[in-house]
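A single structure is presented below for examination.
Only one protein chain is missing from this complex, and each of the others stays in its spot.
Order of writing sets the labels: A and B. Residues in every chain begin at 1.
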Amino acid sequence: MLSDTPRAKPALELRDVSKQFGDFQALSGVCLRVEPGDSILLYGPNGAGKTTLLRVLSTLARPSDGKVLYDGADVHANPTVAKAAIGFVSHATFLYGELTARENLEFAGKLFGLTKSPERVAGVLDIFHLQERAETPVRELSRGYQQRVSLARAFLHAPQFLLLDEPFTGLDAASTESLQDLMRSLQGQGKGLILSTHDFEQGRAIAQRLVALEGGKVRYDGPIHAAPLAALRKGARSQESEASSTALPEGGGISLAVGETYGRND
Amino acid sequence: MRTLGVISAIFVKDLRVEWRHRETLASMCIFGLLVVFLFNFAFEPAGEERLRLLPGLLWIAFAFAGVLGFNRSFAAERENAGLEGMRLAPVDPGAIYLGKMLANLFFMGIAEVVVVFATSLWYNFSFIPALGWFALTTFFCTLGYVAVGTTFGAVAANTRMREVMLPVLQFPVAVPIFIAGVEGTTGALKGDPVSDYAGWIKLAAGYSAIFVVLSYLLFEYVLEE
Partner (left out) sequence: MNKIFPPTLHLIVTYAWLIVATYLIFFYAPQEATMGEVQRIFYIHVSSAWTALLAYFLIFLGSIAYLWKRRDSADDFAHGAAEVGFVFCTCVLVTGPLWAKPVWGIWWTWDARLTLTFVLWLLFVAYLMLRSYVINPGRAAVLAAVVGIMGFVDVPIDYMAIRWWRTQHPQPVIAGGEGSGLDPRMWVALLVTWGAFLCLFAYLLRQSTRLAVLRREVANLRRLRGSSQGG
């Protein structure tokens, strides 16, 4: 799992991280190391802590215990360097509905202190095929387009690490495929990628490493092809059957708020 | 300095977002006008009484319009987690505070102009003779009020019943501003020599300085998760 080559590029790391919200323990003793070039599928049932893990990794949330490190240094001691290297895509778009896509991106450019901001914005609009919609207020865009703008925003400052929390939610087949293509090209550029998803098949197309999370603890961290999937799913399913039985039928990937899809072919 | 660039970017962004629909600004102005309007039924001031009562009326209207604005300033950020988007960037939390504070100051200023204009019209009271000192006093008092209100607006955004929670936090802490606002503007409107009420302006200015600095330092704790 850990690279043998000398640490030339900075890594993002969770060291023994725990996170609690009042009475609820979201993460316990999580250790995770991400290097540029890694592509990780963060997998687990609802409530496993995937979103929390990504939020802690992205510096948005502070760990209750343990450390978040970038290039060996505590992220919260010196956040500027880490934040410039991380891009985060979440359920929320971080966009202002009243502003156009271009205005949102230009604002993000100013926040990240980008020089040559107009060129970068134009470039990113190009990559994500947003030119026609660039002058529309984001509020008037479809969910799929909004997510593209959100991705563009995360990508604008050319981060080394891209964290994506269930990015395929609400996307049609064409958008899903183009997103997967984009992720492959990012991989090729040597970026570090983590995506969390319920849909194992969508994730498997891109990721080389699987991190399985359950009850806030890491159950498996290794190559995706070697993952003991049956055991992981069994553990997840028994947890699910204890909870409410309102799971969506398999294949229903439109709203992933409740239940999960485990992929059609086991 | 990059921080100044970030502050102005946030300020401009808030103005631009508000300008598209102007909902917050409209509600602040209308609320202020309603207070002035209701006052008429409560007191119906005329003649000399106006000088005694109008400064108080103005500050009650400003106070309530203000908290409405502070609440909405952060409600707008909640829609798509805009605040988190800013936190993900390598930006000093204090800069986020200053950007939003200046935007709130701008909006409250507009609402104040509208309220003062309506008061002048409806009570046949002219603010023109004392306009300079009146404006200066009101400016420093508003600055202090907004300095605290922006911080507490962000704090209250984390609570249930935030429309109630914000005034509960804001009004006790803003007592010096109310007093300075009413006393200072009364002095200015009466045409008293400046030395009589300059102390109130200094109090408001000192209050503003203290709470802007304090808020700048504490805002990272308000934002952290």
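Just so we're on the same page, contacts are C-beta pairs under 8 Å (C-beta built on N, C-alpha and C of every residue); 3 or more make two chains touch, one makes a residue touch a chain.
Nothing here was measured: the structure is a model prediction, and the numbers come from that model.
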Original post:
What are the shown chains that the left-out chain touches?
Top reply: A, B
Original post:
Of B:V35, B:V114 or B:V155, which sits in contact with the chain we cannot see?
Top reply: B:V155
Subject >> Contact residue for the chain not shown (choose from B:I60, B:V173 or B:A198) >> reply: B:V173
**OP:** Write the list of chain A residues that the hidden chain touches.
**Re:** 20-25, 28, 64, 214-217, 239
Subject >> Missing-chain contacts mapped onto chain B >> reply: 148, 151-152, 155, 158-161, 165, 168-169, 171-173, 175-176, 179-180, 183, 199, 203, 206-207, 210-211, 214-215, 218, 221-222, 224-225
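Going forward, only the chains that are shown with their structure count from here on.
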Subject >> Whole-Å separation of chain centres (CA-atom averages), chain A against chain B >> reply: 39
Original post:
What does chain A use to touch chain B in their complex?
Top reply: 55, 58-62, 79-81, 83-84, 86, 88, 90, 92-99, 103, 107-108, 110-113, 137, 153
Original post:
What part of chain B is in contact with chain A in the complex they form?
Top reply: 2, 5-6, 9, 13, 16-17, 20-21, 76, 79-82, 84-91, 224-225
